[in-house]
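Moving on, here comes subunit A:
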Amino acid sequence: MAEFLQAYLAPWWLAYVVAALVHAVLLINVVAVGALIFIWLERKVSGRIQDRLGPTRVGGKFGWLQTLADGLKLITKEDLMPEGADGMLFRMAPYISFCASFAGYLALPFADNWVGARLNTAVFFILAVLGLEVFGVILAGYASASKWSLFGAMREAAQVVSYEVPLGMCAVVPVLIAGSMDLVTIGQMQHGWFTNWFVFHDPFTFITFWVYFTCATASVNRAPFDLAEAESELVAGFHTEYSGLRWSIFFMAEYGSMFAVSGLAAILFFGGWNGPLPITEWLGLADTTNPVLSYLGNFIGMLNFMFKCVFGVTFMMWVRWTLPRLRIDQVMTTCLKYCTPIAAASFLGATLWTYFLPGGLILPNNAYGLVREGQLIDGPYPPADAEGPSKETANEKTAGTGDLISQVAGEHRGRD
Partner candidate 1 sequence: MDAINWHSFFFLFFALLACGFSLAVVMTSNIVHMAFYLTLALGATSGLFFLAGADFVGAMQLLIYVGGTLVLLIFGVMLTAKGPFISMKTSAGDLVLGAGVGGALLVLLLAAATQVDAWRVSEPSPPVAQVTASRLGMALLGARVDKLDEKDPVQARGMSGYLLPFEIVSVHLLVVLIGSAYLARPKKRMVGGPVDTA
Partner candidate 2 sequence: MSGQAFVERLKKVFGDKITGANFAAIDPWVDVAPAGLVEVCRYLRDEPDLRFDFLNCISGVDYFEPDAKKAAKNDWQPHTEVVYHLSSLPKKTSLVLKVILPRWKNDKPGELPEVPSVTGVWSTADWHEREVFDLSGVRFTGHPDLRRILCPEDWVGHPLRKDYEMPLEYHGIRGR
């Protein structure tokens, strides 16, 4: 995009600024508008689950402007801060949560190469950044000068630190199969029929997906793991003392993280932007040489990806409105006694499976089977990558498309 803009914008760096801004605005819209839609969706879903209608009036037929109306109401509300609160931390906390949740989108590809910054450690980057959301919660809980908030913060700290362990282990399983931590590469490897999705790669990945989803639900604080804001126990937990816009920012962060972990699940296990059938290939949209066609293909891919994410989020809602909440010690046992050992076992199982049955059972010549033949690690897929493997060794690979920072760094070093 920056290259495209360079042709029109006089100072070359302005093109980068504009490109960066456009990307940022696009992404922030995913979070902000996404939160609006998800809150509306949550109301509708919960309404339907509970045998009622949900919002029906605001904005026409389905009450689809309800969240906007609520947002306006929240903006006009007084921004209260309790006496005795730690002012700076109290004000900062929602933004920390939001930034952490939002930063995860930096490395989340929405379609083939449609990504803010293609990092070659994207999986861990997203997990790490989403894990930082806990700081906002802890600081909010501490700074509120309320005992309920403090309880919420303590619970959150204990819960999130524990759940990062199985979550990381589960995320490693697809990484192990793909041989890359680059989400774009992982996504590309699963193209074709849905049998290429990693969730159907072997029985262990299938188990891993469920463990991943459980842990992801726990790490974004959704019921039945929403102990930090357990309203029947802790009033509202860490955000008891928040009101107005700051309160709603916590919610945007929550829905943003829900979308991000669902997106990660979609890419790691469900083929990302690849549909169940290789329709884009049949239609000839996978042709990367034709910009219009590949744009269309990617657009369909993005819709695919969005659908999977929304499905993941809806699933979380479904769970939330069905199950009672666990107790804090049960949450911890769930993590330490069940999720972690299962994740570790399926990690081991997936390792052995990929070692002994590298091509899988069903389709012996599927994509990743072929890739694994010659290359041990860092196998770029598709093998005919832009620049091809580096000369040094087969293992050394120069990435065809570097991340944003490296591009910037490299190009301008050249310029200087």
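In picking the candidates, the idea was that all candidates are chains of the complex that A comes from, given by their letters.
In this text, a residue touches a chain if its C-beta (ideal position, glycine included) is under 8 Å from a C-beta of that chain, and two chains touch if they have at least 3 such contacts; residues count from 1.
Computed from a prediction, not measured in an experiment: that's the story for all the values here.
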Options 1 or 2 - which one, within this complex, touches subunit A: 1
Contacting residues of subunit A [partner candidate 1, same complex]: 11-13, 16, 86, 88-89, 92, 119-121, 124-125, 127-129, 131-132, 134-135, 138-139, 142-143, 150, 153-154, 157-158, 160-161, 164, 168, 179-182, 377-378, 392-393, 395-399, 401-403, 405-416
